[in-house]
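Missing here: one protein chain of the complex. Every other protein chain is in place.
In this document, chain identifiers A and B correspond to the written order of the chains, with residue numbering beginning at 1 in each.
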Amino acid sequence: MRALRVALASAVATVGLALATSAGGAGARPAWPVTVRAANGAITIAHQPTRIMSLSPTATEMLYAIGAGSQVTAVDKYSNYPAGTPRTSLDGYSLNAEAVARYRPDLIILAYDPPALAAQLATLHIPVIYDPAAPTLAVAYHQYLGLGEATGHLAGARAEVARLRVRVAAIVRTAPHVPAGTTYYYELDPTYYTVTSATFVGQLLSMLGLHSIADAGGTHVSGGYPQLTAESILQANPSIILLADHGCCQATPASVAARPGWSALSAVAAGRIYVVSDSLASRWGPRVTLLLQAVASDLRRAFG
Amino acid sequence: MRSGEHAGDGAPAPPPVSATRPVLVALAVLVVVTLAATAIGPADLSLATVARVVAGHVGLHLPGRVSAIDQAIVWQIRLPRVVLGGLVGAMLALGGASYQGVFRNPLADPYLLGVAAGAGLGATIAIVSASRATYLLPLAAFAGGVVAVSLTYLVGARANGYATSASIILAGVAVAAVFTALQTNIQQQHAADLQPVYSWILGSLSVATWSDVRLIVPYVALSTVVLLGHRRLLDVLRVGEEEATSLGVDPRRVRLTVVAAATLGTAAAVSVSGLVGFVGIIVPHVVRLTTNASYRVVLPVSLISGASFLILADLGARMLDAPAEIPLGVVTAFIGGPFFIFVLRSRRSRQGTL
Partner (left out) sequence: MSALELRGLAVSYDGVAALCGIDYALAPGTWLGLIGANGAGKSTLLRALVRLVAYQGTVRVGGAEVARLSRRRLAQQVAFVPQTPELPREMRAIDYVALGRTPYLGYFAAERPADRRVGHELLARLGLDALAERPVGALSGGEVQRLVLARALAQEAPVLLLDEPTSALDLGRRVEALELVDQLRAERGLTVVAAMHDLTLAGQFATEVALLDHGRLVRTGTPDAVLTDAELGRYFGASVRVLRDDDGDLVVVPRRQRGGPS
């Protein structure tokens, strides 16, 4: 979570760079070598990579979605989607360059850049694309295009982006209309860490007409991931509660309702507490539509 | 000046070291701090609302209605947090003062003896190995703390046949190092679970409930009774182990009892609050510098002032960045550090003029 927030901060700073990537890459057939821009600057890739190593579960999903799956030879231990990825015991949060080099990759994708790792890998002459957590859908789309260009699947990347745009628009269009001022409390862990509307998840939820109760303190407080006090949650009295901490911490609608004092909340009284899959919610890849779809159907149950 | 020959005949002996006045002052501060922390919170409730809720729960009925949410905010969220903060702060300060007395080392605290490292390891294991960690965590932290101190004691005692202050503190440092290393290693292998471990280590009262209060009250009460019972003996230990022995006190027995009681209470406290630093060192020191060095004063006044200190620090954690939280450990370090330096400096300049 913290790592995510750190990554996010640097991602925000590099949105501008990412925007430039897609504009430059648009239209041209990849002719090797190619140069792509990512959060770690311009990366030149000499040949079409055939031994890709993804240490980012989201990038893994993206690579398979754009048709580069057959070039992926190693992924980190959290890359559990799609089924059949070449999983290793590597952990994207604690890496050492030698363990990575052992797999002889010709392209590495990171979502978290441990201090000096990228620099160390650079001395091995392995190109590294650093795609940290996307703060917006637009940034996620640009990451798609960057990966497409780097792997020789630009067309696949474009098609996937187009599919996502259409799908997101359709979900938003058919989602139930929520009353104006509908608020949510999105729980990241049982100590009341949450998201503001400035985060990736927050923006998806905004598309459905929802507002975070954490926005009251400023949307950029704590990088968009503040820890709320229990009493401010109670006083804000959110219209719905979304639990993204079921997988990690076994939070359930029943356990939330049983928290001392929480029974006074209208979301609890009306049973508007929903579990959100943590593995969907923490990624910004092809399955964001599933997350959006799931929340839309929760809203249908809540307000339909 | 009275001459020596007549001093015995009805001349009143100077009163014993009296804790009465400092205790009353500390209690007055505690009352003010508690009232303030109950009245103030990120949920902007009126004083009348807060008063109505509290009165309602002690059997008084003030006119006026309070919404169910406001009711819950005051009684289920804010008050247990204030009470738990008070208990944890009192226990950490009393435990710290007791460790310092029994080891005759002004830096002795739960961190030095491995309690904190042990509790940290226990909490980390609970968080990464069990998905039901949220309610296992206090128990695991408690077990870890007790295991670490027992180990410290055993290692310290084995080193030269019997336990001296120095050998135990050295053993504590070694045990803490090993436990911290283990904890860091486990944490690194489970990077995805880093956040809960991390926030526990920073310390927080963000999810305080009455059941937490009920969980630690027996331990804190027992520990407090035993420790306060030793306040005169800790003064005897101030003349050193040999002289205390020649005065008829067994320093090892005192030390074992005090360490056991302080560890029990401290481990119970950190199991619900996480590792809140500074309280156990700063509060007793400020008490010592501003009142009297006698443990007959330092122990009870640290107990009460520790409660005030942590309640105040937690008020800061709730309010400074409202509606978001600031980790409590960060606040205690931020308030405690500079305040400590201030007291130390003003004390030194006063002594300079003596």
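For the reader, a short list of remarks on this structure follows.
Keep in mind that, in the parts below, a contact is a pair of C-beta atoms (placed from the backbone, for glycine too) under 8 Å apart; a residue touches a chain by one contact, two chains touch by 3 or more.
Only a predicted model underlies this, so the values are computations on that prediction, with no experimental measurement involved.
The chain we do not see here touches B in the full complex. Of the candidate positions B:R21, B:H57, B:R214 or B:R238, contact with the unshown chain belongs to B:R238.
When you scan B:A55, B:A221, B:A293 or B:I341 for touch with the missing chain, the hit is B:A293. Residue positions on chain B in contact with the hidden chain: 1-2, 4-5, 7-8, 11, 13-17, 229-230, 232-233, 235-236, 238-240, 242-243, 245-250, 288, 292-294, in rising order.
Just so it is clear, only the chains that are shown with their structure count from here on.
Taken together, the chain B residues at the contact with chain A in this complex read 41-45, 67-73, 75-78, 80-81, 131-134, 188-189, 191-196, 198-199, 204, 206-207, 209-211, 318, 321-325. Looking at the complex, you find that chain A touches chain B at residues 1-3, 78, 91-94, 189-193, 213-214, 216-217, 221-222, 226-232, 234-237, 248-250, 259-265.
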